[in-house]
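Removed from the display is one protein chain of the complex; every other protein chain stays in position.
Presenting chain A:
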Amino acid sequence: MQGSTESNSTGFWVYDGLCGIALRQSECPALPLNDSRQQMKNIGKERDTQGERSELDVRKGLFRAKPFVSDSDTGFSNSLALSSSLPNAFCNLIQDQCQAQMTSGSLWPDRPTSSQPLFLTFEPGTPHDLKCVTNNLQVWDCSWRAPSGAGRGASYEVCIENRSRSCYQLEKNSKIPPLLPGDYEITVNPLYEFGSSKSKFILNEKNVSLIPETPEILNLSADFSTSTLHLKWDDKGSVFPHYSNVIWEIKVLRKKNMEIVKLVTYSTTLNGKDTVHHWNWTSDMPLECAIHYVGIRCYIDDPQFSGHKEWSDWSLLKNISLPPDSQTMVFPQDKVILAGSDLTVCCVTQEKVLSAQIGSTHCPLIHLDGENVAIKIRNISASASSGTNVVFSVEDNIFGTVVFAGYPPDIPQKLNCETYDLKEIICTWNPGRPTSLAGPRSTSYTLFESFSGKYVRFNRDEVSANENYQLFFQILSNQEVYNFTLNAQNLLGQTESTLLVNITEKVHPRIPTSLKVKDINSTAVTLSWHLPGNFTKIKLLCQIEINKTNSEHELRNVTMRGVESSNYLTTVDKLNPYTIYTFRIRCSTDPFWKWSKWSNEKQCLTTEAIPSKGPDIWREWSSDGKNLIIYWKPLPINEANGKILSYNVSYSSDEETKSLSEIPDTQHKAELQLDKNDYIISVVAKNSAGSSPPSKIASMEIPNDQFRPGVRYNFSVYGCRNQGYQLLHSIIGYVEELAPAIAPNFTVEDTSADSILVKWEEIPVEELRGFLRGYLFYFEKGERDTSKIMGLESGRFDTKVKNITDISQKTLRIADLQGKTSYHLVLRAYTGGGMGPERSMFVVTKENSEGLIIAILIPVAVAVIIGVVTSILCYRKREWIKETFYPDIPNPENCKALQFQKSVCEGNSALKTLEMNPCTPNNVEVLETRSVAPKIEDTEIISPVAERPEDRSDAEPENHVVVSYCPPVIEEELANPGAECGGGSQVIYIDIQSMYQPQAKPEGELDSDPVGGAGYKPQMHLPITSTVDDLDADDDLDKTAGYRPQANVNTWNLVSPDSPRSTDSNSEIVSFGSPCSINSRQFLIPPKDEDSPKSSGGGWSFTNFFQSKPND
């Protein structure tokens, strides 16, 4: 708001922490305006000599006062200085301060003393600082600072100029109607005030603040059982001209120190009418534990208003507290909560709580107001049936509560409704997951049927763990379809399961009772039973199980309509006479749902019937040939149809008929005296129901001399009837079977490299001479003209036999044969009379061309590969091959002979001699490196020691043969280079020492190694038994790891001939090297030493072949 500075004034004072303000009643209605005016007036009269200006910094909520000099005794207004910023906030601050002081009773001292500073703002000039606010958009409340000379009751003319001019005569502040968007010129002209001049302001809606009225809480209530606060307030929407969105901010404070525990916004809409709103809040702490305060403020978001929108002031706080009670209590009491959730439990007490525990676990205490404490339980586990105990201990007592942590009911599973009798429906279900809640907290179930509106409840006052969950619902007449809803509910929630069922299709009959059996005749009985239920409108399907002794049970289904009496009857026929049956029955309904359980069994013996046939009979003549003995077999029970009491035997010829009656059942033969006539004999069995059909046998004989063995006969028996003859039976047979007379003809149908297909013909019946049993097929390798043709039998190892018992088979394929091979095949037939003659054939299989090709290709391929590999290797090793086998110029440095000569001749006297003892050398081989190929010169030396090898251990020092030489001195080829030392007289001496010493061991080590530097050491790298040698051997092993021709090296004596040991010891044989080393050339070649530039031409070994070229 822009304003020109004309005379205006405003008043405000602060007095030693007390405050006073002259306010309009509408701005701070709670302030005792009259009192403040009076007090301010009183104070103002005395204060004005202080001479300091007071400033108010409302934004910071501070009062800062400076001395100022007033130019008027009564020049303060009771109008609030309408700062452009926060008049309401200022008002609230003043109000709060003043109220607090008023409550304490120290407000408004009678008069301030001179020591109590008093400050008064006073600004001289014209009305200025015009400021407009609105709380309902219907009236703008404008005020300005009065000119300094304005007194109480001053009037102003306020004119608003835009298209037209409207003027109002107002007092200190003005309520003007809202202006449309745009700038308006406002003129404030003080009336009746001398020295004041009018002010002009430019007013726009954008400069107006929308500050809603402070909301008022209509009601605050609490539900302590659920720890819920219910807040109710009026939005006073009737004062707003149009729809607006409102944001409410609600704060919940706890304890006496008013800790904010909840600050939440809540949006509604103003609809032009006063509307009461509700807001609920559930506390995490029982409301009984501490006092709770609630305050509310609002913010109106009117989209059509372009000015500042500000929050209203907070409403007066309302609180909820437990009525004072001296008794100690623990809250919540017996709370049921969801397992896994958090819970706060508190103890309201006047005594000091020492500890708190849940179950056996102690918890830290949270101190509330006074001695009240609380504990926080997080993620509580599901409780046992009796709940979880929470106990607070004071000095001489305990207080507790029980928490029941559980789960809401699971959806009822496997809900099934059926009926046993169409009178009552039984619904069963599985409750699912246990809720961990029992007794009055357990789940209650209600079964509701929607069509009829009826329901039944499930009460579990005292249940056992095994009790089924089931409810019974009475079937309603004329209702077949039921729509069931099973509702499960406990204190933590509810679920439901539904089922639509046509009850006539869900009949599960009870067990049939009173099963009875009654005879009708020998093959039929009547079954009757009782099946409780109202089945008159449906069909029953019953199943009868018929068990007969030693027989599989039989099931028969019968369908019948339900009867009101529930007694049912059916006939079971097709039974056997005189048989024990066991019956039982079960029933279902049509359509099928479930079978009932089987009824009890009922046993029954059917009555007798006449035997179904006569006994089997045969006859024979007695040994004297005078009597004919008739035998018969007792009838089996299924043919006797009862107990056989007796038999009747009768015989008749053309002339007479006689009979033997009442032969008891225990007798099964009868002897008849007959002549040579033909008779027909008949036997009849009798039981209590009657006689069986007669069994008849005729007597007729054919002489035996009419038949020959090996001939097939066809016997046909004809019965004589009135109309003629009738064939009764026909059989084929031999009096005696013989072996086949001929062999079957067979041919080779097909031949391949590994198989033969053979086909043969049938043997004619007359040549067969018996019933054909099969064929024997032999085959083996064989030529036509070999002796193996004859006597082909299965016992031979190379003969294979196939026994063909399927006489319809006429072909045979022989597989797995060799190609281009002659086979001998034999076939013969056999009958019950023996083996028939054989027929043979020779067949040559075809050649196997694939094998031949493979046999040629493989060797060729191998040869080519070897050639290629050899060529590659030769190419890669061409340098080495060249140097090894045909160098251009031999390297003289590689000459071992020269090295030997040099070392010996240049003064190393210790290496001049080689001593051999006791192994007698007979060959000396000198290997030189002057030529590419090692030159071997074996020299045969006849040693005197060698002639007496058994005396080696006794050899005297003077008997040692000492050979000193500088090669080349001996160039004689050994006659037997491979002979062993003990068995022959040859030894090969090689200048090992001279070529080894400079290469294998550094010179610096020679002084410390008396053995190593003394003479010939062919096995330098082998283990040596002496202590000194052990030390050297380790060094040598590191440097000369290579060839080791002798395994048992411990038996060797490696002492040099001129070593101290060799000379001083009389008992030890003085020798050098291995006794077998004489024939080894390879190890005498100096080891390849990287330090030696001379090793390249030192000899040849096979391993060199795989090494890289020397130059590489």
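Basically, a contact is a pair of C-beta atoms (placed from the backbone, for glycine too) under 8 Å apart; a residue touches a chain by one contact, two chains touch by 3 or more; residues count from 1.
Convention: contacts and distances are computed from a predicted model.
Novice: Refer to UniProt and select, among "Vacuolar fusion protein MON1 homolog", "Sorting nexin-2", "Cardiotrophin-1" or "Acyl-coenzyme A oxidase", the name of the complex member that is left out.
Specialist: "Cardiotrophin-1"
Novice: Using the document's definition of touch, tell me which of A:Thr275, A:Ser306, A:Gln333 or A:Ser444 contacts the absent chain.
Specialist: Candidates A:Thr275, A:Ser306, A:Gln333 or A:Ser444; residue touching the omitted chain: A:Gln333.
Novice: Touch as defined at the start, partner being the missing chain; which of A:Ser386, A:Gln413, A:Ser452 or A:Ser622 qualifies?
Specialist: Answering carefully, the residue with contact to the hidden chain is A:Ser386.
Novice: Tell me which of A:Pro178, A:Pro241 or A:Gly400 is the one touching the absent chain.
Specialist: Here the residue in touch with the unshown chain is A:Gly400.
Novice: One chain isn't shown here. Among A:Ala339, A:Ile380 or A:Ala438, which residue touches it?
Specialist: A:Ala438
Novice: Mind pulling the chain A residues that touch the left-out chain?
Specialist: 330, 333-334, 357, 359-360, 383-389, 391, 396-398, 400-402, 438-440, 442, 460-465
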